[in-house]
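What you see is the complex with one protein chain gone and the rest in place.
Just so it is clear, A and B label the chains in written order, and each chain counts residues from 1 on its own.
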Amino acid sequence: MSLITPDFGLLFWMTLIFAIVFFVLAKFGFPLITGMVKKRSDSIEQSLRDAEEARKSLKELAAEQKKLIEEARKEQARILNEAATAGDKIVQDAREQAREQTTAMIDQAREEIRIERETARRELADEVTNLSIEVAEKLIRGHLNSAERQNALIDKLIEEARASHKTVN
Amino acid sequence: MLAILLQAVAGATFGKFGAAIGAGIAAIAAAIGIGKIGKSALESSARQPEAASGMRTTAIIIAALIEGACLFAILVCLLGIING
Partner (left out) sequence: MHRIRSFILWFAAALLLLAPATAAAAGHEASEPGELDMKSYIFGHIGDAYDWHITTVNGHHISIPLPCIVIDDGLHVFLSSRMEENGYTLNEDGKLVNAATGKRPVDISITKNVCSLIISSILLVVLILLTARWYRRHDVMKEAPKGFAGLMEMLISMVTNDIIKEGVGKDYEKYAPYLLTAFFFIFLNNLLGIVPFFPGGANLTGNIAVTLFLAVCTFLAVNLFGNKHYYKDIFWPEVPAWLKVPLPLMPLIEIIGMFTKPFSLMVRLFANILAGHIMLLGVVAVIFLTAKLGPALNGSMSVIAVLFGVFMDILELLVAFIQAYVFTMLSSVFIGLSRQEPAHEHEQLETTNN
């Protein structure tokens, strides 16, 4: 029976010693150890989380970079395209302009030629007129020495003018 | 013959007899319980080997709990033997 009856002396000493051990360990022993271990595991977790975030942001950055490159390439294509069309357009415009200019120049030249021709003709006409007048003068001078010949000519001329005037009317 | 039997019965200490039988029954009970745990632990480990270590821990803990119950009985039997 003494096996299962607790002995008072042992209970007394057990209370005393366990209380002392508990206080010593709860103050200086276990909190320190568990605190340090927890601190280390927390920092490991934190650095793991940071690494995870860094990896994620790296991946995002890589995706963004790829997107930027893609866009840049698209931009490049577009610019090339635009440049090509602009070039074409410039060439086209230049050609147009050249055409216009040549047309203008041609027109102007034609105009000038016409003017020149006109002038030339007029001059020629003047020359011819002058010449003919001189010739006619000379002729007429010969003929128109006398006054009656002059009157007869005038009458003839008036007749002819009247006749043409009538036909016109 | 009858005299021998009577003598045996008169001197028989049923306390100790009962205690011994009780201890045997407690051992059988412990063996049955822990055997069942072992069986299900092995089967589950075979089904899912990667969870085997968790099962081992659980099995050991539950075996300790069963042994606690059986040792209650052993204790009572021990008392019977000591006092009887």
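Observations on the model:
Throughout what follows, a contact is a pair of C-beta atoms (placed from the backbone, for glycine too) under 8 Å apart; a residue touches a chain by one contact, two chains touch by 3 or more.
In this text, all values refer to a predicted model and were calculated from it rather than measured experimentally.
Where chain A meets the missing chain, the touching residues are 1-15, 17-18, 20-22, 24-26, 28-34, 36-37, 39-40, 43.
Residues 57, 60-61, 64-65, 67-68, 71-72, 74-75 are the ones on chain B that touch the missing chain.
By definition in this document, only the chains that are shown with their structure count from here on.
One inter-chain figure worth recording: chain A and chain B are separated by 95 Å, centre to centre, where each centre is the mean of the chain's CA atoms.
For chain A in complex with chain B, the touching residues are 1, 3-4. Remark: chain B residues 75, 78-79, 82-83 touch chain A in the complex.
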